[in-house]
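All protein chains of the complex are present and in place, except for one that has been dropped.
Moving on, here comes subunit A:
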Amino acid sequence: MGMSPALSPRPNPPGSNAPANAAKAKPLVHLLNHKTVPSPSLTSAATTPGGSDEGLAEEMNDVVKNQFVFGSRLGEGTYATVYRGHYRDDPSKLVAIKKMKKNTEWQDGINLDSLREMKYLAELHHPHVINLIAVFTTKDENINLVLEHLPRGELQDLWQDKSIAYGGADVKAWSNMICQAVWWIHENFVLHRDIKSNNILIAADNSLKLADFGLARSFANPEADMTYNVITRFYRPPELFLGSSHYGGCVDVWSVGCVIAELACREFFFWSNTDLEHLVKICDVFGVPTEADWPGISKLRFWKEQLENSPPKRPVPMSWWRNRMPLIGDAGIDLVKGLLAMDPVKRLDAKQALEHHYWTAAPKPQKRENLPAKGGKAAEKAMGEQLKRVGPEADEEKMSKIARKLDFGAMR
């Protein structure tokens, strides 16, 4: 065969993959969860030159790949296609396989969102963070992320579906799971930077899973600048609208406050059409912050043009809160207000949120098996729709355009 040496290093010569590796696949169940990998057998590789003309890394990849079987397609987007899949040795164990499309237009190699998602999910194993089970490449060099199968859709669909009734105990259970997830990622020095109810998925056992780490990053060194163009507008904290480029877990905590408030009142808590309008909406609830209640605010980049000349405004009274979110009671309202403190320094951190008296006040959080949920094909499809999005980058670009407009003042 004249051509074989020339083509040899491809990762997956046709016909050589399945049988040889299927046997090896058994002992290795979750590649990511094992310290030692049964290294591909060297002798067989060296003595059967025709069949296994691959490096150790390629063989390792095949071992992982052969553990999974692709099933029906759940959703397709610009950047990824999501399939239902299962373990080869146990078809009842379902997974979702997110196949990242290889964009030939993409000039800079593997896109940043995929890299970030792989980087952070590989480190963050927690019952309320979507589990990245394995990653492998296929012969066309597509990267495939094997994720846990979360058939019950997005949290946002759940609160929006008015045919589903839920109460205070349910909100408490959901809220607690979200707070645990955020506490865990912050303990691991990771910021999510896009927490919202359609990035939270629901597992078959009704537990919630934080997903989409395409905008995540590690806590920065104190002196390093970060972008303030992150987090979907409805969930973005005031300091980012004001152009703060030094922040920590507090930005995620604000988003969590928005999600819990959303669950409690079954609508977007802050709703707006533009970034400028959004800050006004926040001030409508909490008043216009001043140097007195938020020391340092006047030093933020966009404070002058956005807030300096705003007429003073007082926060809404407690009666407004009780009226808007009766489901969570005074204790729940106190938690939400703590998560939504305008001054990031005064905002609760994730650990303080978990220590809040809301969790121990009546009613007790709903037992997981009794939580209301959507189900069926539609919800599973919703998972596919959610996972295939690699949207934040596009959003970020949109946002940066707006931000450039905001920066106008600074340029003059």
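One rule holds in what follows: a contact is a pair of C-beta atoms (placed from the backbone, for glycine too) under 8 Å apart; a residue touches a chain by one contact, two chains touch by 3 or more; residues count from 1.
Assume contacts and distances are computed from a predicted model.
Engineer: Name the chain not shown, per its UniProt record: "Cyclin ccl1", "ER membrane protein complex subunit 1", "Cytoplasmic tRNA 2-thiolation protein 2" or "Ribonuclease P protein subunit p20"?
Structural biologist: UniProt lists the chain left out of the view as "Cyclin ccl1".
Engineer: Using the document's definition of touch, tell me which of A:Lys119, A:Arg301, A:Arg324 or A:Lys381 contacts the absent chain.
Structural biologist: Final answer for the missing-chain contact: A:Lys119.
Engineer: Which positions on subunit A touch the chain that was left off?
Structural biologist: 2-14, 31-35, 37, 39, 42, 45-46, 49, 53, 55-58, 60-61, 102, 104, 107-110, 112, 115-116, 118-120, 122-125, 135, 137, 139-141, 143, 187-188, 217, 221, 227, 351, 354, 396
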